[in-house]
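A single protein chain has been removed from this complex, and every other one stays in its place.
This part shows subunit A:
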Amino acid sequence: MALSHVATASRSQLLNPLTILLSSSLRRPISTDTTPITVETSVPFTGHKCEPPSRTVETNPQELLTFFKDMALMRRMEIAADSLYKAKLIRGFCHLYDGQEAVAVGMEAALTQKDCIITAYRDHCIFLGRGGTLLESFAELMGRQDGCSRGKGGSMHFYKKEGGFYGGHGIVGAQVPLGCGLAFAQKYSKDENVTFALYGDGAANQGQLFEALNMVALWDLPAILVCENNHYGMGTAEWRAAKSPAYYKRGDYVPGLKVDGMDALAVKRACKFAKEHALKNGPIILEMDTYRYHGHSMSDPGSTYRTRDEITGIRQERDPIERIRKLILAHDLATEKELKDIEKEARKDVDEAIAKAKESPMPDPSELFTNIYVKDCGLEGHRLMGKGSS
């Protein structure tokens, strides 16, 4: 799947050299080689009440290079957001996803844009995966008009309706019942698509999650609940918050699968498996064993509840981008220099998008009152009321 830099992503972009909105003439096209390569995932899958898929994954040079490029872009975007936050251009809450990129790209590779994804507030990279652009992302983070939510949502409220991305939610766990609703609508219209509802290990202890599990299982809704287990609910380690941190087993009667979330190919394999399962046998839980390098958010240093050694250890051994890099080099799909060039390109794209986003104006004051209601009869009176009282 190609990470799009234009407003709408399309499947056909896989076959063309990528054109970028802010392109330079030095752009190197992604290899279009689709000869299959067979790879084994880092660790086998563990299943709960289901037969786990095999460790063998099929991929191809194009996909691997696309993964590399997409993850490099996501990583760059998050690090740039870090700098922007420290420069006080991004305010409020900013939850960064670096370290977890494999979940976003692996999932995207297994789905279409007709499938729905909904997640919580760590949503910047998933937004990109669903077809969001860097400009929309940075503009929204800085509260500008060109943001995906017109500057009115912020970091925690990225949405992309055409891409099947339903956000972007600030209240922990509240997006899971919404995800059930998306799956309900899919079942209602019988369109053979699925919904991936993502939540974290902290949200896994929310009551509404179990309510949601009951309902999706009861009515056989095509929902896949994905626990992105990065082992910390803000500052509380999973073993301090959960009696049973085996989140993939928590569905009880709902089957589950534990996946190495730092291995994009394993994620892709698991998501494909889950989609088939959901359409045939009903809902399934996926637990992605992943890790975030940053703290919970920009106001959390991320080192008071875990050691720096732990962070660097994961970075050295399990980093998702490094894994794909090693795979590419091992199979001789590109040279080190070419990969470095891709990363440079990503940096450039991000810098250009930030520059463009900075030029985007702040929302007009009249925007304060738009989109409260959908335009409908008689509501103009309310808008006038609002103005009258201010």
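The criterion applied here is as follows: a contact is a pair of C-beta atoms (placed from the backbone, for glycine too) under 8 Å apart; a residue touches a chain by one contact, two chains touch by 3 or more; residues count from 1.
Basically, contacts and distances are computed from a predicted model.
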Listed names "Sorting nexin-2", "Eukaryotic translation initiation factor 3 subunit H", "pyruvate dehydrogenase (acetyl-transferring)" or "Mitochondrial inner membrane protease subunit 2", with the criterion being the UniProt name of the chain not displayed: "pyruvate dehydrogenase (acetyl-transferring)"
Contact with the hidden chain (one of A:T41, A:T59 or A:S149): A:S149
Hidden-chain contact residue, picked from the options A:C50, A:L65 or A:C116: A:C116
Contact with the hidden chain (one of A:R76, A:H95, A:R130 or A:K187): A:K187
Selected from A:F138, A:Y159, A:Y247 or A:Y293 as touching the chain missing from the view: A:Y159
Contact set of subunit A toward the excluded chain (per top definition): 116, 118, 147-154, 157, 159-161, 166-171, 174, 176-182, 184-188, 207-208, 211-212, 214-215, 218-219, 370-382, 384-385, 387-389
